[in-house]
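The structure under discussion is supplied below as structure tokens; questions concerning it will follow.
With one protein chain withheld, the remaining protein chains of the complex are depicted in position.
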Amino acid sequence: MVDKSFYKVKENVTLADVAKVTSAVLSDESKGNEKIADIATMASAGVEDICFFYDRKSKEKAAEIKAKACVTTADLVQFLPQSVIALTCENPKLAFVALNEYMYAEHKPQAGIDATAQIAKSAEIGQNCHIGAYAVIGENVTIGDGCVIEPHTVIEHHCKIGNNCRIGSSAYIAYAHIGNNCYIYSGARIGCDGFGFQLINGQHHRIPQLGRVIIGNDVEIGANTCIDRGALDDTVIGDGSRIDNLVQIAHNDKLGRGCVIVSQVGIAGSCTLGDYVVLGGQVGLADHLNIGSMAQIAAQSGVMRDVEAGAVMMGSPCVPFKDFMRQVAFLQKNSKK
Amino acid sequence: MVDKSFYKVKENVTLADVAKVTSAVLSDESKGNEKIADIATMASAGVEDICFFYDRKSKEKAAEIKAKACVTTADLVQFLPQSVIALTCENPKLAFVALNEYMYAEHKPQAGIDATAQIAKSAEIGQNCHIGAYAVIGENVTIGDGCVIEPHTVIEHHCKIGNNCRIGSSAYIAYAHIGNNCYIYSGARIGCDGFGFQLINGQHHRIPQLGRVIIGNDVEIGANTCIDRGALDDTVIGDGSRIDNLVQIAHNDKLGRGCVIVSQVGIAGSCTLGDYVVLGGQVGLADHLNIGSMAQIAAQSGVMRDVEAGAVMMGSPCVPFKDFMRQVAFLQKNSKK
Partner (left out) sequence: MVDKSFYKVKENVTLADVAKVTSAVLSDESKGNEKIADIATMASAGVEDICFFYDRKSKEKAAEIKAKACVTTADLVQFLPQSVIALTCENPKLAFVALNEYMYAEHKPQAGIDATAQIAKSAEIGQNCHIGAYAVIGENVTIGDGCVIEPHTVIEHHCKIGNNCRIGSSAYIAYAHIGNNCYIYSGARIGCDGFGFQLINGQHHRIPQLGRVIIGNDVEIGANTCIDRGALDDTVIGDGSRIDNLVQIAHNDKLGRGCVIVSQVGIAGSCTLGDYVVLGGQVGLADHLNIGSMAQIAAQSGVMRDVEAGAVMMGSPCVPFKDFMRQVAFLQKNSKK
């Protein structure tokens, strides 16, 4: 049950509303005025709630649904109990997102600039932005329309931020261009110096880091994640990528579109990832690697060589997923002799 | 030697004081007026210091103690040199903590609200709290008695914090209920959105994250650690749990009582841990796992399946500790042929 002190909740949502919002067909039109209390998982939904069923593998669980209603596909509707009111649509996943957005919302801060925010005169702030308490915005920064800059965020000189971005509290943004609709979470560090130095006569000499961080549109960057700026070149995050908390992305890395980088991944410098690459939690990449589009690297894997597009890899050093499983089985069997 | 510029140090502590504070028996009562200078380890304690000896495995080291006095058990006292004044008690570990707390203390900030703290009118602050510089406390937040909110901390609307909590500088707290006697360290991020989205037609659609973070009593959460709030459900941290720095705890995870989560652990979403589970440093858990009470997972292990209560596991993917050691030995032996 969503806590109404934290979220805005739409009351008195009917199944007709659900059908409309999700572009679904209500199996029994006479039930259009029935109200639902909450969105819940298949297992936890009570008799006032609605749930979503879109994975054929869960058909046994579907038989035990206790919800008042369930959104599913025309294919899967047969697995629902008689007691559950069915709504069918093409894509219940999309329906799930749509109904969530319709029924619940976070409280958005009001547009306006907090009196304590310190904004350079040369900075340009767009329409309808909220700039939170103690934010520090440097010379020649430009921020688009509809942005929320949370308290204590620091945006260094000459950074550009697009429209409808949200920058979490205490984040640090420097040497960066950020597109539209991005969400940088609290404590993220964007644009710090890369880890570059030369060992000369027993001393590590810092190599000036002179690149930028270029972030596309619709990107999310998790809490306390660090993305260093490039050395001579730029660090680039492609449109639509999703980066989780506590990730390290080093100088000159280039991520394609729609990449998914799970928590605590570390990508060493000068790697190139294609589109829709998935890196599981705690994966590590050595430097200067090419990872082809759609490649998937399982959690905790260590990548020391290039990976082909579409490959599914696992282990440290990683090998194709099937090889890894064979290695695990071999070791388990033979070590017991 | 404790640096007296940083800590408050009680001077002129006598062995009689030690006996009283630690509920120990002084072997030679005539020594009650002898003063000790410092608490130190067995190896480093000098002739003015006191040390503690409670592990039979260290009996050889005990023979080399140079300290003026040593707190130990009736069982172990035989291993001390004649020159060392013995104090015996049932639990020298507890005695160690007690004497530390008696002799040394951090400087606590005075109660009061810094003039620069920005506190919503609807927020309720308890008695004897210290609210540091530039703290930002949102609408309808409640904070109990005796809390210390360090500088630059952001506590978002409707959060509840119990009594005697300490929230470190630049921490971020949102969508959270926190119990009594908790210590959230500097830079921790509590209550950010979970990493949840659906890939639909080549685009990652964010799934609204509508749960909370519920933290029990006597919990510590380390520096720069991230605990995401639940999706529909809550993320829960049980009473007495200890979470180290740079840990990732994802949406809907539920930790029982007294769990110990060492630095850089990553727990994927919807995992359930029983009571007193220990996860070593850098352990990774896949999502939707059940880890039974008292289970211990060694450092760097990767957990892909449920773990039974009391199990001791190691490796990636993890296996029972003995199996892991056998695998390591097998590999070492056979790869050399």
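A and B label the chains in the order they appear, each numbered from 1.
As a convention for this text, a residue touches a chain if its C-beta (ideal position, glycine included) is under 8 Å from a C-beta of that chain, and two chains touch if they have at least 3 such contacts.
Fair warning: this is a prediction, and the values are worked out from it, not measured in the lab.
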Fill in the blank from the handout: Full-complex touch with the removed chain, picking from A:S44, A:N140 or A:N217, is A:N140
Practice task
Out of A:V2, A:A250 or A:M314, point to the residue that touches the absent chain in the complete complex.
Solution key: A:A250
Practice task
Write down which of B:D145, B:D218 or B:D323 is the residue touching the left-out chain.
Solution key: B:D218
Problem - Residue of A:T72, A:T88, A:S170 or A:Q296 in touch with the missing chain, whole complex considered - result: A:S170
Problem - chain A residues that touch the omitted chain in the full complex - result: 118, 134, 136, 140, 152, 154, 157-158, 170, 172, 175, 187, 189, 192-193, 195, 197-200, 202-208, 210-212, 224, 226, 228, 232-233, 246, 248, 250, 264, 266, 268, 282, 284, 286, 302, 316-317, 319, 323, 326-327, 329-331
Fill in the blank from the handout: Hidden partner sits against chain B at residues 2-3, 5-7, 39-41, 44, 91, 93-94, 96-97, 100-101, 104-107, 116, 132-134, 150-152, 168-170, 185-187, 218, 220, 222-224, 240, 242, 244-246, 258, 260, 262-264, 276, 281-282, 299-300, 316, 328, 331-332, 334-336
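What we mean here is this: only the chains that are shown with their structure count from here on.
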Fill in the blank from the handout: The distance between the C-alpha centres of chain A and chain B, rounded to whole Å, is 29
